[in-house]
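Complex shown without one protein chain; remaining protein chains in place.
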Amino acid sequence: MINVGVFGASGYTGFETIKILRQHPQIKLIFATSESSAGGNMSDIYPVVWDVPLVSSKTAPLDKVEAVFCCLPHAASMPTVLRARQAGVRVIDLSADFRLTNTTTYEKWYGVPHTAPELLQEAAYGISEINRSQIRETNLLANPGCYPTSIILALYPLLKAGLLNPQQPIIADSKSGVSGAGRKASLKTHFVEVNENLSPYNIGQKHRHIAEVSDMVGRFKGNGDNIIFSPHLVPISRGMLSTIYVGLNDDQTSAQLQNRYQALYADQPFIRVLSDGQLATMAHTQNSNLCAISITVVTPRQLILCSSIDNLGKGAAGQAVQNFNIMFGIEETVGLI
Amino acid sequence: MINVGVFGASGYTGFETIKILRQHPQIKLIFATSESSAGGNMSDIYPVVWDVPLVSSKTAPLDKVEAVFCCLPHAASMPTVLRARQAGVRVIDLSADFRLTNTTTYEKWYGVPHTAPELLQEAAYGISEINRSQIRETNLLANPGCYPTSIILALYPLLKAGLLNPQQPIIADSKSGVSGAGRKASLKTHFVEVNENLSPYNIGQKHRHIAEVSDMVGRFKGNGDNIIFSPHLVPISRGMLSTIYVGLNDDQTSAQLQNRYQALYADQPFIRVLSDGQLATMAHTQNSNLCAISITVVTPRQLILCSSIDNLGKGAAGQAVQNFNIMFGIEETVGLI
Amino acid sequence: MINVGVFGASGYTGFETIKILRQHPQIKLIFATSESSAGGNMSDIYPVVWDVPLVSSKTAPLDKVEAVFCCLPHAASMPTVLRARQAGVRVIDLSADFRLTNTTTYEKWYGVPHTAPELLQEAAYGISEINRSQIRETNLLANPGCYPTSIILALYPLLKAGLLNPQQPIIADSKSGVSGAGRKASLKTHFVEVNENLSPYNIGQKHRHIAEVSDMVGRFKGNGDNIIFSPHLVPISRGMLSTIYVGLNDDQTSAQLQNRYQALYADQPFIRVLSDGQLATMAHTQNSNLCAISITVVTPRQLILCSSIDNLGKGAAGQAVQNFNIMFGIEETVGLI
Partner (left out) sequence: MINVGVFGASGYTGFETIKILRQHPQIKLIFATSESSAGGNMSDIYPVVWDVPLVSSKTAPLDKVEAVFCCLPHAASMPTVLRARQAGVRVIDLSADFRLTNTTTYEKWYGVPHTAPELLQEAAYGISEINRSQIRETNLLANPGCYPTSIILALYPLLKAGLLNPQQPIIADSKSGVSGAGRKASLKTHFVEVNENLSPYNIGQKHRHIAEVSDMVGRFKGNGDNIIFSPHLVPISRGMLSTIYVGLNDDQTSAQLQNRYQALYADQPFIRVLSDGQLATMAHTQNSNLCAISITVVTPRQLILCSSIDNLGKGAAGQAVQNFNIMFGIEETVGLI
């Protein structure tokens, strides 16, 4: 049994992490923090979890754990991660604070100075299926954003094969459930404003998650500057679908692409490449750590990829536990199926 | 054409009132107020309404209107109503401030002193179908609460006939859409907290609307002290259904009750008494000023009444315009069908 | 007063048409047909409409009306339209049967022979804002599909100015409420399958509505063969948003495009071009005949247009009544605001 703690248990990501950890047969949850509900119990916030007391992060016993999941918002995460690392604890950080290796890029997109740049070198970006060897060794896992996870996993086989036409934009039209917007009350998340509505926001090249996608596309020699990303808020609690339009630099048949995707992802327990003619929907992955990908050939050089994840599952807490499993040499699917 | 103004246009009730008034062929909307959006336009808040500028209530030209609809919250409404009445303007007040004739009762339930008790005598409680003659003459119309409207219209034929057994509680199990909770952002109205959830609140004898129901039951010599009222929040934007359990003091058949209800409501254009075997649902009245009532005889002395209204329609703005029509001698259905 | 009839009143489009016609001050509804509910009343199907009896189309008195709205499914519509035209009645047909002028194209997409090709010449395609002069004269109005309406109105100013780059695909990622799928019970429209889900369908170049868009793009010398269209079903009853990605053949600033759109649509009462920085959402048009369009410049030659309509409003019944008003010389907004 590995002793772990969770910082920031009261948000939706923290809650989902706790729910998975409670069922994980090789994990013992030592503490869970919430500043607003310290002294109380998870059930004060999420009634289905009855047995998890909440403490202030100040009193969290870092000396009793081998790893922590940090579910705090960006910027707030940095000092806590630093403290944990200084105590020798391995960290899975679900915020954006250690995803971008370049502090200038970080500061441009997040508008705050990076206060722990010394940790960036040891951080591993944790799309499990792509970066497994680095994840295995790291003491600081930067868990990816939900949108980037859905987009990168769909693009990866094309990137790896160098098939993307760099002259054409990668257009990702993404749809996300409302839990992705966090638990803070605001008019934007008011039931009556969201229900029966569908809203694009920060479309074009304005959303912070572009930086992560751009980074990964660049790593594989793709054109990271030519990404168009349009997130939309949909009246759904959890779920994410990215519909991605890409151009190829070589003719491909549906069968060729199917083979390529199926081969590359054959041993990945959480990636489902749908067969020809099927389309990924949110229902393919809801309440799971799965990513479902469908490939639609419009013309020999023009594709539509549909990529579905649960924004709280593979898009956050699920992938975090998958990465934890990799870091601690546990079979990857434990606690997640 | 009658010139009117609206105070408090930015809430859901204000918005609905404006939407109806824009279509009303005998009304000219002179002003609409919003403190938070003064200087702007309704479309800043509700994009489907493009042509209504918003002003501060301080600059609202009371001298240019014959009537105002006051859509402010309780307590905030009193001084504005007083100002309008002092300017000689007839008022339709959609708040609770003038619904209870007894200031002690008001202060008990609403927790604030009544600052305009001198107006209470001229106020008429506006369930249109029950109080029409008083409504016609009044200069201060107290528009009823949504829950009381749904409950009282269902009970009225029994109250009028003296058929309710005073020994048995009147149990109203009511379900309301979220717009009834107002437009203020709060965790209770956060999409993820409301969606896929259903929550009772203030059940038993704790909800303020009991006072209105109790008042009306008492007026018809019923036992106003024996009301049990259980409101529930449902993941719906607008709509209300009250399922009401009552005991009778005399045996009644379904046919007798049908006749009684049909006869009493025969000339009421907005009341639909459903035929035997049908049950009222929210869909019977959504986006309308209708009230649909079904009668289910369980035993000769035990009934279930289902009463459906739109909480923003007959439960607020719709009934307000209906009452306006009565007050100004206009045919009751104008602007409402 | 103009006497009209409605064929196919029991579907969602028929219902919406009836609701609008009931409020239209210059229309008298003479008959409404439904084969499944003939002899009954609209309220058997839609309880909020109490006063409309339903008859079989066989007994519909065509000699008593000047115009009919035909809300039947495609293929079923042709014989009824033919019958009405032979009786000298003007027709607003909401099906797809007279939208495509080429019967080969029709038969390719709809899989049935066209049984009334002799009427195609007199048919006018009814995007009101684009084809008004032809609409005014026609006796057979082919009311456009919902998706094409949202896409064409957004593209029109670019098409008219010849600004679209014919080398780049026009990519329309559209999201539609479930009423667009019709009222027939099926697993695809089962609440539990749709709720909390979001599903692409017929993406690429497979959806029938591509033919209409292609036709219109071609009419304005655009490249009608390079359209990629991805419809998605969303858990919403009514509403539609198309997010459209286009390339330009000339550099344009946001201000230039704003001016172009605002100028072209200045006198169109139902088109709202949003100001720079705003994005169209479903809430901009729900329950109305509006179309709201936002323009986002990603690069000087790459745009994102968001186009919102209500699929039952401007996407069906609303535009049908707008076209009726044009055909009969009535002010265009009558019955629609």
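Chains: A, B and C, in written order; residue numbering restarts at 1 for each.
Just so we're on the same page, contacts are C-beta pairs under 8 Å (C-beta built on N, C-alpha and C of every residue); 3 or more make two chains touch, one makes a residue touch a chain.
What you see is a predicted model; the values in this text were computed from it and never measured.
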Omitted-chain contact residue, chosen from C:97, C:129, C:173 or C:196: C:196
Touch criterion as defined above, residue of B:60, B:241, B:309 or B:330 at the omitted chain: B:241
Options B:175, B:209, B:260 or B:314, residue touching the unrepresented chain: B:175
From B:3, B:41, B:103 or B:205, residue that would touch the chain that is not displayed: B:205
Absent chain, residues of chain A that touch it: 22-23, 25, 46-48, 50, 196, 272, 281, 283-288, 290, 292, 337
Where the missing chain touches chain C, by residue: 12, 178-179, 183, 185-187, 189-192, 194-196, 235-237
Contacts of chain B with the absent chain, listed as residue ranges: 169, 171, 173, 175, 193, 196-201, 203-205, 228, 230, 232, 234-239, 241, 243, 245, 279-283, 286, 296-298, 302, 304, 306
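We take it that only the chains that are shown with their structure count from here on.
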Farthest-lying chain, centroid of Cα atoms versus that of chain A: B
Contact pairs, highest-scoring chain pair: A-C
Chain at the geometric heart of the assembly (C-alpha centres): C
Computed distance of Cα centres, chain C from chain B, in Å: 37
Whole-Å separation of chain centres (CA-atom averages), chain A against chain C: 39
Rounded Å distance, chain A centre to chain B centre (Cα mean): 47
Residues of chain A touching at least two other chains: 196, 235-237
